[in-house]
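Note that one protein chain is taken out, while the other chains of the complex remain in position.
The letters A, B and C name the chains in turn, as written, and every chain counts its residues from 1.
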Amino acid sequence: MQLGIIGLGRMGGNIARRLMLNGHTTVVYDRNEAFVKGLSEEGATGVSDLQALVAGLQKPRTVWVMLPAGAPTEDTINELSTLLEDGDAIIDGGNTNYKDDVRRAKALAEKGLHYVDVGTSGGVWGLERGYCMMIGGDAETVQRLDPIFKSLAPGLSNIPRTKDRSASADPRAEQGYIHAGPAGSGHFVKMIHNGIEYGMMQAFAEGFDILKTKNSENLPEDQRFDLNVADIAEVWRRGSVVSSWLLDLTADALATDPKLDGYSGSVADSGEGRWTIEAAMEQAVPVPVLSTSLFARFRSRQQSTYGDKMLSAMRFGFGGHVETSKK
Amino acid sequence: MQLGIIGLGRMGGNIARRLMLNGHTTVVYDRNEAFVKGLSEEGATGVSDLQALVAGLQKPRTVWVMLPAGAPTEDTINELSTLLEDGDAIIDGGNTNYKDDVRRAKALAEKGLHYVDVGTSGGVWGLERGYCMMIGGDAETVQRLDPIFKSLAPGLSNIPRTKDRSASADPRAEQGYIHAGPAGSGHFVKMIHNGIEYGMMQAFAEGFDILKTKNSENLPEDQRFDLNVADIAEVWRRGSVVSSWLLDLTADALATDPKLDGYSGSVADSGEGRWTIEAAMEQAVPVPVLSTSLFARFRSRQQSTYGDKMLSAMRFGFGGHVETSKK
Amino acid sequence: MQLGIIGLGRMGGNIARRLMLNGHTTVVYDRNEAFVKGLSEEGATGVSDLQALVAGLQKPRTVWVMLPAGAPTEDTINELSTLLEDGDAIIDGGNTNYKDDVRRAKALAEKGLHYVDVGTSGGVWGLERGYCMMIGGDAETVQRLDPIFKSLAPGLSNIPRTKDRSASADPRAEQGYIHAGPAGSGHFVKMIHNGIEYGMMQAFAEGFDILKTKNSENLPEDQRFDLNVADIAEVWRRGSVVSSWLLDLTADALATDPKLDGYSGSVADSGEGRWTIEAAMEQAVPVPVLSTSLFARFRSRQQSTYGDKMLSAMRFGFGGHVETSKK
Partner (left out) sequence: MQLGIIGLGRMGGNIARRLMLNGHTTVVYDRNEAFVKGLSEEGATGVSDLQALVAGLQKPRTVWVMLPAGAPTEDTINELSTLLEDGDAIIDGGNTNYKDDVRRAKALAEKGLHYVDVGTSGGVWGLERGYCMMIGGDAETVQRLDPIFKSLAPGLSNIPRTKDRSASADPRAEQGYIHAGPAGSGHFVKMIHNGIEYGMMQAFAEGFDILKTKNSENLPEDQRFDLNVADIAEVWRRGSVVSSWLLDLTADALATDPKLDGYSGSVADSGEGRWTIEAAMEQAVPVPVLSTSLFARFRSRQQSTYGDKMLSAMRFGFGGHVETSKK
């Protein structure tokens, strides 16, 4: 089928490519003309503004917005809402806060427009492996767009099927996409996915830190090992309880740079990690590990915190302790 | 080759079976005569005491002890050490604290005996999938026993190879086993594996708790979704960043019991989780997520803690707050 | 001076009383007529609606709203804003989210009204000990209301002065109240106060839990002590680093109920604890202890979590472990 796509960065561009590989047609737009030109050469219909994009689509139109969350997405959807017509649909495939989805869906519905939020996981690997998608929106629209989602999804691939999964269960989940519920639910599920991701990453990070430090010359010689972290990551990939895609990536990284000297150790976080904690607080769910994982990232970006200095100040106050400098 | 095995429970019995399937011979012993009889019928040489086990093995002998950590293992190894002879080897395949390995290896070396510690992951799935093994001991002995480890390991199986792994890297890691270093290092690496496992599990637990609670009638109706946790686990298995064996198991469990009503929620922990924290403290490594994951299990086993009551008592003290009862 | 007070619960009533004890006059209102009647008998001018309250005050009027945060406070302020006149002031002394203060101050300023937010700590003890107050608002209004704040504050009392505090520092802080900055800053500081409070309480709770558990019959007899927690709280009150008002309250509670059997252990939390975490996330400040303290309260209110059950489910999945029931 036909899809309009706005935003042709790494994600949007590859989504267009994967769709075209699967026989769909795309009308594409990006502020950056070079991106539009590039995809046009790969078979897309490139356009130079939103009016042209809307004009190039048959009704009912569907436009996939794949832009940074916040103002870029919001502004684009607002403009689109003035161009599209009753029965058309807007997909937000970015990292939007699910509360914005709920709000937008309501506002757009008043204009007869459908709103679908798609949380996608798979990043730079999606073109090749397919995108894992969590979709929110009204059932009818999500059903109408099924050919799009089916083509973008990874499919069963070579992953073993869950043994006790009921024959009556929604078959889409096994194909790598779900209709999670009404607008907002797609991004909500994706948000939690990222929260879990932070926790898993931090678990690996802490564990490997102990392994690495066990080799350290700071330890007495008779307490030291000479562990090969690359081999450890590799061996755990086969048959261990912690085998996972994140471990595969870790093994990749350690294979060529076991000391990880190429990385700054200053770790960014995106909105989803924080919103996961907000959701937990709204729902009174205890999430000490997810929150601590987020805060480890905040901490990683600073040389020292004001709080650390305050600890030193108190220790000086009650015990006369003078802290030495950082190692 | 030939191996003596002591302890024929789920782990020890399956190790014997997998070895026999691969052409090795075993001499087996267990306090429980029925276990010995059972394995004898599958081809093992069953014996009724340690003397007979030692007598049934050709020199240099190797005895795999697969018993609960602590006294059962310690006592058995002590007794074996009086029966074995110069050049023989003892393997401890259980969940021993690595410091006990270091101590034992030194004591046994004085008698000319070799000590090898093998941390194994794979649990009830090992017979079929193979055991992921982390091995500590002197290089010569570990090399001599290679046929055993090779047969027990999962092998390359259908897991994609790590792309940048050097051709000169130890090939055993890809086969699912490593020689981690001297005695103790095998169990050390396994211990950290379990620490990481706790963290990953807790990350999933917290994330799914938010998902589940988002359906709760305690939330205002307009903030509620109706998320299908089984479908979510299933979809994440395909192409998402959190795909992992633990997620596969979660999808299995949720497929038949999405409310998890069949589980008490009182979660045990074994020694490795605690020892991981001890190691981190000895090495001054910050592990807030691994420790918090352990403590979540401690907490799960109690109705309420003395600490919780103390919070209530303080709140009454400064604010006159009277806590209501638990929901 | 003269003050209108709306909301005569524990906090509002005692504020009126402390002001009257210090020579101020009050015009008071509460939905509950009995409260109005009671305070009238103590010297206040009781009124039966907001119109009468406003009518009873001389210009420039000041009305202290002491109601539950959220709708009760919001609605009352909205109504007041239609009754008051240019130059009048509204004080919100409740537990309002500081962002609501910022919004309200802006809206009220457009009507010529001043808005002052006062975070107060001291709870049920305030009448006797005075209220520790953190005040936000424009400097002129806060200065005009100084007689009120001065009377409500604890004053220097018998607390030793901070030795290196500059003579040029704001003298109000030593008296127990500060002008923190523009509208919102008072409640912001109070919010952080409560966040810290949660952390300190949890630190005590965990420590005493270890002390109490060290007496437990679950421990081997030779590892057990018979510690007297009431005496321990008492002794720490004198000269130890942890001496604090919270410890005083703990000692009070333990003196009569060392087992804390009178408390449910189901611990409530108010908005400030959650908002503190939100603020930390907005500012990228790592607050693992404040957040973990909040989550310990969430956890305290449940028998078992869905997350705990998921841990059990995974453990069954990979190891065949069957969890026993809760103790």
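Heads up, the rule we're going with is that a residue touches a chain if its C-beta (ideal position, glycine included) is under 8 Å from a C-beta of that chain, and two chains touch if they have at least 3 such contacts.
Just so it is clear, the structure is predicted and the values come from calculations on it, not from any experiment.
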{"item": "Touch partners, limited to displayed chains, of the chain removed from view", "value": "A, B, C"}
{"item": "Touching the absent chain when the full complex is considered, from C:Leu57, C:Val285 or C:Met310", "value": "C:Val285"}
{"item": "Which residue of A:Asp146, A:Asp170 or A:Asp209 touches the chain not shown here", "value": "A:Asp209"}
{"item": "Contacts of subunit A with the absent chain, listed as residue ranges", "value": "10, 123-125, 201-202, 204-206, 208-209, 212-213, 245-246, 249-250, 252-254, 257, 260, 262-268, 288, 292, 296-297, 299-321, 323-327"}
{"item": "For subunit B, the residues touching the chain missing from this view", "value": "241, 274, 277-278, 280-281, 284-288, 291-292, 294-296, 298-299, 301, 305, 307, 318"}
{"item": "For subunit C, residues in touch with the removed chain", "value": "121-123, 125-126, 129-134, 153-160, 162-166, 169-170, 172-178, 180-182, 184-185, 188-189, 192-200, 202-204, 206-211, 213-214, 216, 219, 223, 225-228, 230-232, 234-248, 251-252, 255-256, 276, 279-280, 282-290, 292-293, 296"}
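Basically, only the chains that are shown with their structure count from here on.
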{"item": "Of all other chains, the one whose Cα centre sits farthest from subunit C", "value": "B"}
{"item": "Self-contact between copies subunit A and subunit B, residue sets same or different by half", "value": "same"}
{"item": "Interface with the most contact pairs, given as the two chains involved", "value": "A-B"}
{"item": "Chain centre separation in whole Å, for subunit C relative to subunit A (CA means)", "value": "38"}
{"item": "Between subunit C and subunit B, distance of the C-alpha-averaged centres to the nearest whole Å", "value": "47"}
{"item": "Geometric centre distance via CA averages, subunit B-subunit A, whole Å", "value": "31"}
{"item": "Touching two or more other chains - residues of subunit B", "value": "123, 125, 202, 204, 206, 208-209, 213, 245-246, 252, 288, 292, 296"}
